[in-house]
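Here the complex is missing one protein chain, while the rest keep their positions.
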Amino acid sequence: MEYKATIGIEIHVELKTRSKMFSAAPNTYHEAPNSQAGLVDMSMPGTLPRLNMEAVRYGIQLATALNMQVDRTLYFDRKNYFYPDLPKGYQITQQDHPIGSHGYLDLTLDDGSNFRVYVQRAHLEEDTCKQTHLADVSLEDYNRCGVPLIEIVTEPCISTAQQAAKYVEGIREIVTYLGISDGRMDEGSMRCDTNVSIAPVGSDHLGTKCEVKNLNTIQNVEAAIACEIARQQAILEAGGTVEQETRRYDEKLKQTVLMRKKTNAVDYKYFREPNLPPFDLSERFIQGAVSSMRKLPWVYRAEFAKLGLSNYEVEQLMKDKRLVDYFERCLQADPKDVKTLWSYLVVDLQSYINKSLSQLTLDNLPFAPADLVALADLVATHAINSKQAKTVMEDLVSRGVKPAQSVAEHGFEQISDSGAIQAIVDEVVAAHPEAVEDWKHGKDRILGFLVGQVLKASHGKANPSMAREMVLAKIGPMGQRP
Amino acid sequence: MERFLNRTIKEIHAALISGEVTPEQLVAEAGEQIARDRCNAYEAKALKSARRKARQLGEIKASDYLAGIPYLAKDNYSTKGVETTASSRILEGYVPLFDAEVIRRLSRHGALMVAKTTMDELAMGGTGTTGRLGATHNPYDLSRIAGGSSCGSAAAVAAGDVPYALGSDTGDSVRKPAAYTGLVGFKPTWGLVSRYGLLPFACSLDTVGWLTRCVWDSAALCRALAGRDEKDMTTLQRPKHDYIIDVETRAGGRRACYFPAVIERCSPAVQEAFNRVVEGLRKQGVTVEAYDFDTALLDAIYPTYMVISCCEATSNDAMYDGMRYGPAGSPDSKTYQEFMTSARTRGFCDLIKRRFIIGSYSLLAENQHDMFQRAQRARRVIVEALNRMFEEYDYLVLPAAPTVAPKIDELSYSWSKEPAFADNHLALANLGGMPSLTVPMGFDNGLPLGVNVTGKVLDDGGVLGFGQRIEDVTGLVNLTVGEVR
Partner (left out) sequence: MSRVSKETIEECARNLMFELSPGQAELISEEFDTLYGQLENLAAIPGVDQAEPMTFPFRRHLTDADLRADEPEQPLGAEKALANSHSKIGDQIKVPKVVAHGQVDHTEEDM
């Protein structure tokens, strides 16, 4: 029997605001445990929530990017449960009125096929403490407690592991391009849970779903869902039934493993948060948030394609928002050839940065984007050759020497004046009559020899392609071997 | 030795200005009074810091009415450096890192907090007997309650220990004790005064409140404490307002009504005192008429109030888990559940555990529609009926309690089978967020009786002005117990 999978995805995105969702304590990462918490985060009795304006703006921006309806009035609810990472005994969330609802995201698989994921809701809420589990105790770090979160929930409309991974990648790209989150799955600033069920093709019932939690890379999203589909299919094919469970993906075992059976769902006793009155958002506020949105990934893709970059080149750039930003700054310097610029940025400069022993990044380079453009332009106009370009690059990255200066210092100016090259060609040909004779008798390597002599006589400055053309014109077509 | 703290704020202020007494002397007097307490009114003392602040005070200006004068705060106000337990074992030893906004504002006005006062545990009660230190007694008769939950504040102010104390009011927790102890008790409009640093009971009903010995003093506190606080998003943005002028000019409307059904259910002495107040008001040209408020809605007050407050409380008090403050869970715990359970089992009294269970059960998804949300719907119907009444009348005037303070050994702590609305109607002002003031109206065998006036949302000045009219009628100003019986 053939089965079809139905997959839903919940993603928690930590927002990159300066302060927390309902607390004015700083929103930081990598700080010493509990050094960043405020009174509200510690749930000190009598403290009250204060909603962060920037988090609301980010919520509007994300909802807009996902083609959602933005709720014009914000309401907040309490989700009540006891857990050591939840100091108030409840989480403030948006159960009844998510800031965004009924959206979708259009995506393209690697094979070029398009699909659409329907997004049910996106709501604002707050993060919990970070827990560390030791041998016999768990430790609570309140630095993370109260960090703004947006939870994005899809409809159960995804049908393959590849689509699911593409969707998660799409969300990650959107939040990082909007600049509202780091989108770092490895650091937990973006966290992903999925629900997977399978049913026979043609069946109008959904199968029993299992939740797979804590997927911390996009590869794991794809692998875990693929494993889970296979696991459920094996159960059904053996005549068994799938039980409703919460599972997690074990990277080493390369399979999903049971966390707990879902017997009694927890009742979260949701009710409206009485300490936060509803907030009516003005049209002006919403429009302000929308109009200050940064460029979305698909806008960049269209722009780069229009510049003449190939699909591959565009995707290499898109992998890293910082590269895109740098590329955009380079474009302002009006490069002569975009593909050459792309190559020097994405290939050469990147490899320098990767190899550099010092902490070199795109943000602390010792030169301006226009300097990289100048280098690319020298190459694009054949003013220097690629070997010379390497030296110029070295000077630029290691010492911040401007390309023009570097070229002058190394004497890399090429002779592109046809009269000057012609004079040398004439001299060289006249000085090697025996070679010209060999050429006439079909010795093909003579051309390379003569061009080499021309370059040597010009101290390497003659434009090689011009030299080659002129030598050829001088000695005529190669003769037949006797 | 001449006493000052048994006078009103206004009188003590005059004595400070004239140099008759100094703030340090007042703090010393408060210390002596606290040491003589026979009502069990006190939690932590803060005399040392009060003395220090008294010494540091500069010159007291003529309109700094609160400067240099000692006061008390109910133990559910967060006080920096002073143990704050809300009279619950769950918070024993908790020393807050911050002052509640009202404490901060009083401090800024030069007021001197000398001690914290006992209360019903976490403010969930109306008897003043459920706190960790046991029952608080009424200074007029130690065998009786002072009322709750602001019992210690009421008992101490009535005993003349200080001229005023902060309380908090969720159902009637300032205004009922005021009636039982011969004081003026005010609950402002919900959102007029910041709740930041008030340990929550039921946020949608909770208000800061205060107990004084005259209406003028209550207005002076309102002037000092009202105003938006960005730390409490429910506070209202209001232009600066001088409530003292409202009191001095008897501001506000002149049309009042009462509910005959409530009056009928009061003791003869209460009815008599109330009628005298009504007659006096009429002589002043105030209209006081009977208004037939649906008794089904009056009966609805108790379950509506109880369900909503229990539901909010069970959530608010979930923060007490033994991890960050208060006694920790048992060190032998094997799981976090055991850890929290051991802390909470020891931390809460039976009464509030029962209330938490009722609240929690009423919030379960399968029950919420018929329990919590039904109470929330009933709340709307009650409040809308009340607002219709306020279209015709400026104020609702009723006896604050149907009898004198009950005896401690005659109390019942279980859910009322037949709740008497004459005993519960003060919660109307919490359901609707309205300003509400209790003023003394007489005595029954030496025990105080109070009358309550409730007005429209944000007519706090009018309610205080109307309260002053009542005070004019009764002449009962600055009542204190001479000798505690």
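All chains are identified by letter, namely A and B, in their written order; residue positions are counted from 1 within each chain.
Criterion: a contact is a pair of C-beta atoms (placed from the backbone, for glycine too) under 8 Å apart; a residue touches a chain by one contact, two chains touch by 3 or more.
Source: prediction; values computed, not measured.
Engineer: Please identify which residue in A:3, A:29, A:83 or A:352 touches the non-displayed chain.
Structural biologist: In the complete complex, the chain left out is touched by residue A:83.
Engineer: Tell me which residue among A:248, A:294 or A:440 touches the hidden chain in the full complex.
Structural biologist: Of the candidates A:248, A:294 or A:440, A:248 is in touch with the missing chain.
Engineer: Which of these touches the unseen chain: A:42, A:122 or A:178?
Structural biologist: Answering carefully, the residue with contact to the hidden chain is A:42.
Engineer: For review purposes, identify every residue of subunit B that touches the missing chain, sorted by number.
Structural biologist: On the subunit B side, contact with the omitted chain comes from 93-95, 97, 190-191, 204-205, 230, 233-234, 236, 296-297, 299-300, 302-304, 306-307, 314, 318, 321-329, 333-341, 344-345, 347-348, 350, 353-354, 356-358, 360-361, 370-371, 373-381, 383-384, 414-417, 419, 430-434, 457.
Engineer: Applying the definition given at the start, please give the residues of subunit A touching the unseen chain.
Structural biologist: With respect to the unshown chain, the touching residues of subunit A are 17-19, 24-27, 32-39, 42, 50-56, 73, 81-86, 128, 130-142, 188, 191, 193, 211, 213-214, 246, 248, 257, 259-260, 266, 271-272, 274, 277-282, 285.
Keep this in mind: only the chains that are shown with their structure count from here on.
Engineer: Which subunit B residues qualify as touching subunit A in the complex?
Structural biologist: On the subunit B side, the touching residues are 76-78, 84, 86, 91, 94, 96-98, 100, 195-200, 202-204, 230-234, 311-312, 314-315, 317-319, 321, 323-325, 336-337, 340, 360, 363-366, 368, 372.
Engineer: Name, in rising order, each residue of subunit A that touches subunit B in their complex.
Structural biologist: By the definition above, subunit A touches subunit B via 39, 42-51, 78, 80, 82-84, 87-90, 138, 140, 267, 269-271, 274-277.
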